[in-house]
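Quick one: the structure is below, and I'll ask about it shortly.
Just one protein chain is left out here, and the rest sit where they should.
After this line comes subunit A, so read on.
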Amino acid sequence: MATMDPTLPLVKNLLLLDSEGKRIAVKYYTPEWSTVASQASFEKALWNKTSRTNARAEAEIIMFDNVVVVYKYVGDLMFYVTGNQDENELVLYTVLQAFYESVTILLRQQVEKKTVLENLDLVLLAIDEIIDGGIILETEPSTIASRVTMRGADGEQAPVPITEQTFSKALASAKEHLARSLLK
């Protein structure tokens, strides 16, 4: 990252936090927050500054500590994209849109903490398909979603449709619930 062309728009991190500011899925791309502790304090500061603002209808923006963060709340989740303070805000906004819209598609509109945790693999893959090492890889939500689910990958085996996959997930989690309630 150190020798990256300075004209290239870079993303410093993508964060997905819950309504209490706890991390669900995060990815940092720059060395500024190299330790878990510094990441946690950044997330805490960010959450403190943004949790009381209304970013439901439209994405909001905030500048602090020499970074610009665009963010949006969907359900009980908060999506954040951080960039350099000199970054074009609209580029970051494009990334943010790609982030929450692709997750919305992947979770079939059920954007809430519960479903995200149950389908965490999909969310992590979406993050991986949007940004590669800080560089924007793709911003079209439907393209990202189909790449995450490997749709169109015509291997020897037919692709598992998204419905079936989430169903198997749901079944697994139901099993766990059952097991837990029995043990109580």
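Note that in this section a contact is a pair of C-beta atoms (placed from the backbone, for glycine too) under 8 Å apart; a residue touches a chain by one contact, two chains touch by 3 or more; residues count from 1.
FYI, contacts and distances are computed from a predicted model.
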Report task. Just go with whichever of "histone acetyltransferase", "Tubulin delta chain", "Translation initiation factor eIF2B subunit alpha" or "Coatomer subunit gamma" UniProt uses as the name of the absent chain. Result -> "Coatomer subunit gamma"
Query - Residue numbers in subunit A that touch the chain omitted from display - result: 2-5, 7-9, 23, 25-26, 36, 39-40, 53-54, 58-63, 70, 88-94, 113-114, 117-118, 120-121, 124-125, 128, 132-133, 135-140, 147-150, 152-157, 159-160, 165, 168, 172-173, 175-177, 179-180, 183
